[in-house]
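Let me begin by presenting the structure, written as structure tokens, before commenting on it.
The other protein chains are all here in position, but one chain of the complex has been omitted.
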Amino acid sequence: MNKTFKELADTLNNSPAWQQKYREIMLLGKQLPTMPDVLKTPDALVPGCESKVWLYLEFDLQENCLVIIGDSDTRIVKGLLALILSLYNGLTPSQVLAINAFEEFEKLGLISHLSPSRGNGIKAIVERIQAMAEQKSL
Amino acid sequence: MNKTFKELADTLNNSPAWQQKYREIMLLGKQLPTMPDVLKTPDALVPGCESKVWLYLEFDLQENCLVIIGDSDTRIVKGLLALILSLYNGLTPSQVLAINAFEEFEKLGLISHLSPSRGNGIKAIVERIQAMAEQKSL
Amino acid sequence: MFAVKKIRADFPILTQQINNQPLVYLDSAATSQKPQSVIAATELFYTQQNANVHRGRHSLSEQATTAYEKARDKVAQYFNVQSREIVWTKGATEALNLIACGLTEQLDKNSSIVITPLEHHANIVPWQQLALKTGAKLHILPLEADATFNMSACIEFLKQVKPTVLALTHASNALGNITNLSPLLSTVKGFNTITVVDGAQGAMHLQPDLNILDCDFYVFSAHKMLGPTGVGGLYGKYERLNALQPYQTGGEMIETVSLFNSTFRDAPAKFEAGTPNIAGVIGFSAALDYLFALDKNAAYDYEQGLFNYAVNKLNDIDGITIYSNLEHNIGTICFNYKDEHPFDIATLLDGFGVAVRSGHHCTQPLMTHLGINGSVRASFCFYNTHQDIDIFINALHECIALLD
Partner (left out) sequence: MFAVKKIRADFPILTQQINNQPLVYLDSAATSQKPQSVIAATELFYTQQNANVHRGRHSLSEQATTAYEKARDKVAQYFNVQSREIVWTKGATEALNLIACGLTEQLDKNSSIVITPLEHHANIVPWQQLALKTGAKLHILPLEADATFNMSACIEFLKQVKPTVLALTHASNALGNITNLSPLLSTVKGFNTITVVDGAQGAMHLQPDLNILDCDFYVFSAHKMLGPTGVGGLYGKYERLNALQPYQTGGEMIETVSLFNSTFRDAPAKFEAGTPNIAGVIGFSAALDYLFALDKNAAYDYEQGLFNYAVNKLNDIDGITIYSNLEHNIGTICFNYKDEHPFDIATLLDGFGVAVRSGHHCTQPLMTHLGINGSVRASFCFYNTHQDIDIFINALHECIALLD
């Protein structure tokens, strides 16, 4: 698992009040580099989310790892995206497949964000990443 | 109220077991004169019943009274038809409108036959008779 | 005085805790909560009466059918129309689809359909589809920038278009705005226009007398009227109703079926193919009993009081924009805070146990009309309290502190 994610998770777990947790998440979002507009194609837009969520996925053949760039127009989703990126970015397909994002989010008390609600983009993002990894590990 | 109906009702009410009651009803049906085939037109067929039920309604202008002829391919419905005919036949429109068939059937313990179930023709028959009477009493 | 405490005791869910805090449910426009009597009626049906309806000659089936048809009578009574003018569907969406599809043969390329920018997607997309199928032209009633009606402009528009179909909402689900239906409906009276009113939001709060309102169709969803999910229906003036083509086909709606040909019953049966939501309809019957027993005027005044109280409190907060019409409103506030995303606000409010809705509320064209991407929506029902609003406003202050 990605080292950064561990650190982020620790910060979140040290925020006992949920308000503090969300403040940290929104801070994470702020630190996420903004996605270049050229990457914000219709294809990159995760469909059917209440918030706008863009996800750009690339597979680095040389390094055999996933490159993930994402953005959102909401602070919280952007923060959660930062968490997901730190969880998956730069991993090989088989490393990606070994990660259970549901468990990780559960541990952080953020599992509701992975609910199957169609308005919610986070689950769709995780599924896209997993699908790409599966495809590349064939 | 028609005299014959009273007598029939008494007979039924003197049949404590429901089996006996149905036996009486089916006997009533047997005594009902068969409807002439020429009257069994598609119009006379009460639609949507599980059993076939024909109803021929005429208004005798001279006597200012309803003439009702009915038939059914089931024994029980035919018996109930006989009951209804004895309740309504030969009455003037205003007399018809004064009769509450639901109450009468309730007293006889036969109310379930007037349920709104679409497969059941009895309610439709009562409604047709009432509608004809209403029209003629205008 | 409206005895809200007593009312609340009828709604078991209102004692729920969310995130260790009491639930403040301000999302009744999405779906209303259910009184115990509705829950009990459903349970009673399954434990004592469950059988299919309109078939079978056994007692359970007769009982179920009687209860099921009695519910139809109650809806008819609620709207002051005839029972045979009520069709059961699974909700307002299906009811609107049933009407739009059923009109296919009555429209052609010379026809016109008028809707408003206020409509829920359920009262837009079926008309777009009908226009596509028939070649009819779709027109939009020209509303003000704030989505209110300039009545004389609208009347002028209707006089020019002479619409074949006029479909408009009784109350906006996003804004809560109440449509002043009468002048619009009477304008098209002479044009033989088929008038369709989306009552999903209006049916409970405004309980229209449809005999007086005199529209051709009115649709509703039980789940927004204290009733179960999966039930709704439509009223249709009988001639208009029976003139619609059948919608779904199958059992119970037919008169005769041979292998190559079928004939259909008259309305309402011809629109009710298959086994209906029997338990749902019977639960809705209990909901209607609840509404009949309620002092509707007192409830309405109380809801208006809640609405005004909340509007005043919101207006005290710097940076809040309210999009709702404050004069004619069923008790729904649509707002944003600065340019913060409604999703963030709703998510943070949830942390405080406050349930509001965020997003486009299935009214994307309205959002476009208002020049926004979405909004936060707080919608009230007579089981809400002033304390609910205090908690909501306090939570909103805390959210703002987290965001700013």
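Letters A, B and C name the chains as they come in the text, with residue numbers starting at 1 for each one.
In this text, contacts are C-beta pairs under 8 Å (C-beta built on N, C-alpha and C of every residue); 3 or more make two chains touch, one makes a residue touch a chain.
The model shown is predicted, which means the values in this text are computed figures rather than measured ones.
Set against the missing chain, the residues C:Thr193, C:Asn277, C:Asn325 or C:Asn373 yield one that touches it, C:Asn277.
If you put the hidden chain back, the residue from C:Gln129, C:Gln304 or C:Thr321 that touches it is C:Gln129. Checked against the full complex, the one of C:Arg8, C:Arg57, C:Lys70 or C:Arg84 touching the unshown chain is C:Arg57. For chain A, the residues touching the absent chain in the complete assembly are 47-48, 50, 112, 115-120. Looking at chain B, the residues touching the absent chain are 18-19, 22-23, 26, 50-51, 73-77, 119.
For chain C, the residues touching the absent chain in the complete assembly are 12-13, 16, 18-19, 23, 25, 27, 30-31, 33-34, 38-39, 42-43, 46-52, 55-61, 90-94, 96-97, 115, 117, 120-126, 128-129, 138, 140, 221, 223, 228-231, 248-252, 254, 256-262, 273-280, 343, 346-347, 349-350, 354-359, 362, 364-365, 368.
Following the convention adopted for this analysis, only the chains that are shown with their structure count from here on.
Averaged Cα coordinates give chain B a centre that lies 43 Å from the centre of chain C. Averaged Cα coordinates give chain A a centre that lies 73 Å from the centre of chain B.
A straight line joining the Cα centres of chain A and chain C is 37 Å long.
Touching two or more other chains at once is no residue of chain C. Across the assembly, chain B contributes no residue that touches 2 or more other chains.
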